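Left out: one protein chain. Kept in place: all the others.
And then subunit A:
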Amino acid sequence: MAAPKRTLYISPPDGGWGWMIVAGCFLVTICTRAVTRCISIFFVEFQTYFAQDYAQTAWIHSIVDCVTMLCAPLGSVVSNHLSCQVGIMLGGLLASTGLILSSFATSLKHLYLTLGVLTGLGFALCYSPAIAMVGKYFNKRRALAYGIAMSGSGIGTFILAPVVQLLIEQFSWRGALLILGGFVLNLCVCGALMRPITLKEDHKKPPEQDSSSKTPKGDLLPLSLCSPLLEECTQPCLCCSLKQEYHFLLKADFVVFATSILFMAYGCSPLFVYLVPYALSVGVSHQQAAFLMSILGVINIVGNVTFGWLTDRRCLKNSRYICYLFAVGLDGLCYLFLPMLQSFPLLMPFSCTFGYFDGAYVTLIPVVTAEVVGTTSLSSALGVVYFLHAVPYLVSPPIAGWLVDTTGSYTAAFLLCGFSMIFSSILLSFARLIKKMKTSHLQSLDKEPGPKLQLWPNGTVAYSVAGEVDQKDGDLMTTGGPSYNT
């Protein structure tokens, strides 16, 4: 395995130790996302034990999910300033402590604090740094790597749900939570796997500091994702480094992308809440409605991996951005058809297509994020992206519920979600079109186009190039890196 620590890789290794990173990230998604989903299995037990109603117990799930997402930027900061290994292992310990403490819970409020906040915080420290790490180790096969890593949440739910059920039957919820706490300790194993890697773009800064004349173009931000460079930590001005790390927040590209994420997340979350009630309302039996949900889950996993593999093909590799648009747009389109589908045989294909494209764009979110901001600030950017997920996740199901209550049917709620997703997709495509026009404009202005620009004749890279052209010339080298392979 040719993956020495701190060897200076010019480009991501696209394999080798990278596969261990993918495995680690896979385990992280199991330990965070799948465990979060499995917490709802405990609700029935909590309800009877604490003699509380469903709404109050359901808060636990909302709190875990919300804290995980809202604290995602915190996870990136910790990983950037300590190291990815330390950050994830710390998160694993925190999450495990939360679960173990909640196994001694005496009231529901105790559970909110331990199972909700503490575990959620632990998950936050692990989730986005682990996902960002995959992006550092992979470039050519990035989408596939993400597909495999992200499928952890689906596959994990599949395996963990019956296991947790069994544990509850055997050891009651207290014992089950304790053992789950032990299982979540596996995050420490994932953390240990996350060997830091120093890419060229990360390492450009130090020589520049030594002799600024040597690399005049290398005015890339001195960002070090999960970098072991502890000097950064000791820097007196933490604020300054944070400012530089989150510099991408002001990029026009990222702002557009973040806005589209908001709409996309608004659209996608209510389906998982309202698909079963909707199916029941049109007369589908309980078992069939549950079956629709499992189909959605299975196809989701298939979508994760196959779409990842597909977008890594040579012909599609440079249009991952378009693939993402396509997947989000089609998902929105599926929504628009949903009110017309009023029977089980009609809902089946919906479940399949929606599940597939849902899995597809979930895989592509980190890939597109990396394309927009570059791998250097990927960790911080992913933190922000997942943070942005939290807000629509919180407000969207209640809004949809309110719409269902006031209009008396699911049509309005589903159409709103569908249009929201389609709008998200259209927003991104417009942004790209404008960039493209700008680039061609610049090219025509430039009488003899630079050799760099000729290297990337296709749209995607032109886009990414355009993103940098008006800012810094030096960024070209790094963000355009992937297209050397074409």
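Simple rule for what comes next: a contact is a pair of C-beta atoms (placed from the backbone, for glycine too) under 8 Å apart; a residue touches a chain by one contact, two chains touch by 3 or more; residues count from 1.
Definition applied: contacts and distances are computed from a predicted model.
For the omitted chain of this complex, the UniProt record lists the protein as "Embigin", which is one of "Embigin", "Small ribosomal subunit protein mS29", "Trafficking protein particle complex subunit 11" or "NEDD8-activating enzyme E1 catalytic subunit". Residue in contact with the omitted chain (choice from A:C38, A:A95, A:L178 or A:A258): A:L178.
Annotation: of A:R195, A:K251 or A:R432, A:R195 touches the absent chain (contact as defined above). Residue positions on subunit A in contact with the hidden chain: 1, 3-5, 7-8, 10, 48-49, 51, 89, 168-172, 174-176, 178-179, 181-183, 185-186, 188-189, 192-193, 195, 200, 203, 207, in rising order.
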